[in-house]
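Quick one: the structure is below, questions incoming.
Here the complex is missing one protein chain, while the rest keep their positions.
On to chain A.
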Amino acid sequence: MASSGSGYDLSPTTFSPDGRIFQVEYASKSVASSGTLIGLKCSDGIVLACEKLLANKMLVPGSNKRINTVSKTSGCAFTGFVSDGRQIVNRAREEASSYLDTYGIPVPPSVLADRLAHYVHYFTLHGALRPFGASMVLGCYEEDMDEASLYMVEPSGQVFKYFGCAAGKGRQGAKTEIEKLDLSTLTVAQGIKEAARIISMLRDDGKDKPMELEISTVAAENNYVHKPCEKSVIAEAEKWAKEQIEEEEDMEEDED
């Protein structure tokens, strides 16, 4: 495992002798142990899917949203500390709204992603502040370029544009599965099902906490308006996912 910070990990304003900032790395670790989050750039839009771990049986289903609308044509999902994530969402909404007010057009995805990255990074530089313990995946459409884009912002302030990305507990397995998909021909409708399948197969229903699956899209069929998926659509996707997983397990047994 990682070496202990031994004195160089007390503040984000301290480098270690081998050039690392431990506090930022620890922030990423807290993201890495929370619910899986997947983003897919499909041929006709973006799919965002989030494994929402339910702490409590008394939670009302559908509350504590992990996926939020930032502006009409952009949405974001986060994983990690929920309260940290909400702060970034608020900032994203402010940026999008003030951009529209100033320039008269919806904020381009690259600009929004860049501004959020700057914001998140700021918190890794100042002595009295701590880094955000949340990663955020942004799905956003730009009308001028007729392009939907997927970006992920990490606690370090890094941001990249992706075809497919994953964060949280199951990110390694998710990345492998995403790479197997042909995203250039995958439609949003199929993407929803695949995202449900990937998240379901990476869970261990015996050991993990119960989960609620939250999925949203920025899709051509809705004129690229960011829309959370209907419960029925998600339920259907989960059902399909279960069947696919069982089929694969059966096939593995047959191979023996």
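Annotations for the structure displayed:
Keep in mind that, in the parts below, a residue touches a chain if its C-beta (ideal position, glycine included) is under 8 Å from a C-beta of that chain, and two chains touch if they have at least 3 such contacts; residues count from 1.
Methods note: contacts and distances are computed from a predicted model.
Matching "Proteasome subunit beta", "Cullin N-terminal domain-containing protein", "NADH dehydrogenase [ubiquinone] flavoprotein 2, mitochondrial" or "thioredoxin-disulfide reductase (NADPH)" against the UniProt entry of the left-out chain gives the name "Proteasome subunit beta". From the options A:Ser6, A:Asn56 or A:Thr102, the residue with contact to the unseen chain in the full assembly is A:Thr102.
The chain omitted from view is touched by exactly one of A:Ser110, A:Gln158 or A:Thr187, namely A:Ser110. Across A:Asp144, A:Asp182 or A:Glu253, the residue that sits in touch with the chain not pictured is A:Asp144. Touching the omitted chain from chain A are residues 102-105, 108, 110-111, 114, 144-145.
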